[in-house]
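Right, one structure below, let's go through it.
Left out: one protein chain. Kept in place: all the others.
== chain A ==
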Amino acid sequence: MFGAALIVFRESLEAALLISIVAAATRGLSRRNFWIAVGIAAGLAGSLVVAGLTERIAELAEGSGQELFNAAVLGIAVVMLGWHNIWMARHGREMAAQAKSVGHAVKSGQREMSALAILIAIAVLREGSETALFLYGLAAGGGSSHASMLGGGLTGLVAGVVAGWALYSGLARIPLRHFFTVTSGLILLLAAGLAGQMARFLVQGDIVRPLATPLWDSSSLLPMDSVIGNVLHLVAGYDARPSGMQVLFYVLTFLIILAGMRWSRTLTPRTA
């Protein structure tokens, strides 16, 4: 539930951020709202197509194919989350600046109005299909029912839209840098956790060796079905009886993404 809410919140906030910047920059322009709506609708429709295809593939897969498919989806989600974390800190401000200049270009008639809609559609499609994939990954990783995922997703979406609206209207000043630091940390844990789940599916389908079954057993200290165990499972990929391979995937993913983030940060030009 919390994992789903966090992902949808983060993704919808990113889309909402771009939309509110474009909207603010094009305030007072005729038919602006129409084109923004077209962009959002097109992006959502595209996301649904991607999500629909994902489900279809899952149904078609049989035998160990289910494990392979789950592992592949989780792997893609891990790569996208890692990529996201590594590049977002560096390019977040650039993106905001670009969106603003597109808005100005539209305002001064340098580009067609539809450019604005396309920009918004791409932002919504990217974040929307990412969201669909991550939610599928979470569902494949288990631990939460569809109802609680839907609840979490809706909570995250509403929170993201509200935050975007707050940004747009300038009623709230969110310390964005601080906010992104916290969510980056959570996304890092989430990515490592999903990588661990991926290893579990590969072991379950006999595609890789478990290395140790289990590496440790902390089920008496912190059982998986306790509230804290469940929250830790969803947020940080906690497992009471992980196989050695699961831990290896977890640690490697964590370290590689962290190293990538450090490296990316050193490339950031220091602007006041």
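The criterion applied here is as follows: a contact is a pair of C-beta atoms (placed from the backbone, for glycine too) under 8 Å apart; a residue touches a chain by one contact, two chains touch by 3 or more; residues count from 1.
As a convention for this text, contacts and distances are computed from a predicted model.
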Identity of the absent chain, which is to be given by its UniProt protein name, from "Probable septum site-determining protein MinC", "Cupredoxin domain-containing protein", "Branched-chain amino acid ABC transporter permease" or "NAD(P)H-flavin reductase" | "Cupredoxin domain-containing protein"
Looking beyond the chains shown, say which of A:Ala42, A:Ile118 or A:Met224 touches the absent one.
-> A:Met224
Pick from A:Ala42, A:Ala166, A:Val208 or A:Val231: which residue touches the chain that isn't shown?
-> A:Val208
Residue list for chain A contacting the dropped chain reads 62-64, 66-67, 75, 78-79, 142, 195, 199-200, 203-209, 211, 213-214, 219, 223-225, 239-243, 245, 248-249, 252-253, 256
